[in-house]
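With one protein chain removed, the remaining protein chains of the complex are shown where they sit.
On to chain A.
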């Protein structure tokens, strides 16, 4: 049976060659967009859709360990794509990471870090320190520098040296510190956090401070909102303390004032 192979014939042979001379067919090509910058013309469109670190996360060290808190809103430009994103990632039972920037980037690399931490434990028969874990992540991110990863994360944990907190970002930067806030709502969160911070607070006081700081950030920053999650990392590992909707928190902090009524409407007497 003779197969129909007309579809396989090069159509270039039938069209007068654009570029080649009459003898040889032109090389196969595709249409390029007709503008000046065809490598970067889509950049604006992509940037709008990127998460661009629209979030508020914070973490601080105090007497009883580390408090980690975050909101749960994901936005694509002006569109709120989700109000229930888990921005605190559980790397392992005694280490937490926060998510700011690209959600996929953060989730993947935190999970990858969890794998590396576990392998370190198995090979060396001891847990990896928060210092070591944050350095592993920072080195990976540095090697992808300039390739478009967007990650602004804090690694918080409790190891042999006590509580540890590091800020790591996709530029390859890594900072050790006691108080950090990352994201578009961080200026607002810093205001409340820096004002109310004391080293010797109880766990409840520290959690309430973190909750208030995130709430105030969600109040003013459009890209933050949803639910405030608060975690505590102690010597036995992390524990989730609370998850409160910021709408409800608003009315808890600023309950509706009953204004005095000048004239009250009364029922008209039945005629």
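As a working rule, contacts are C-beta pairs under 8 Å (C-beta built on N, C-alpha and C of every residue); 3 or more make two chains touch, one makes a residue touch a chain; residues count from 1.
Here is the rule we use: contacts and distances are computed from a predicted model.
Chemist: Can you work out the missing subunit's protein name as recorded in UniProt? Choose among "Auxin-responsive protein", "Proteasome subunit alpha type", "Programmed cell death protein 2" or "Response regulatory domain-containing protein".
Modeler: "Proteasome subunit alpha type"
Chemist: For the chain left off this view, which of A:128, A:168, A:233 or A:246 is in contact with it?
Modeler: Going through A:128, A:168, A:233 or A:246 one by one, A:128 is the residue touching the chain not shown.
Chemist: Considering the whole complex, which of A:88, A:106 or A:136 touches the chain not shown?
Modeler: Looking across A:88, A:106 or A:136, the contact with the absent chain belongs to A:136.
Chemist: Write the list of chain A residues that the hidden chain touches.
Modeler: So the residues of chain A touching the missing chain come out as 123-124, 126, 128-129, 131-132, 135-136, 139, 160.
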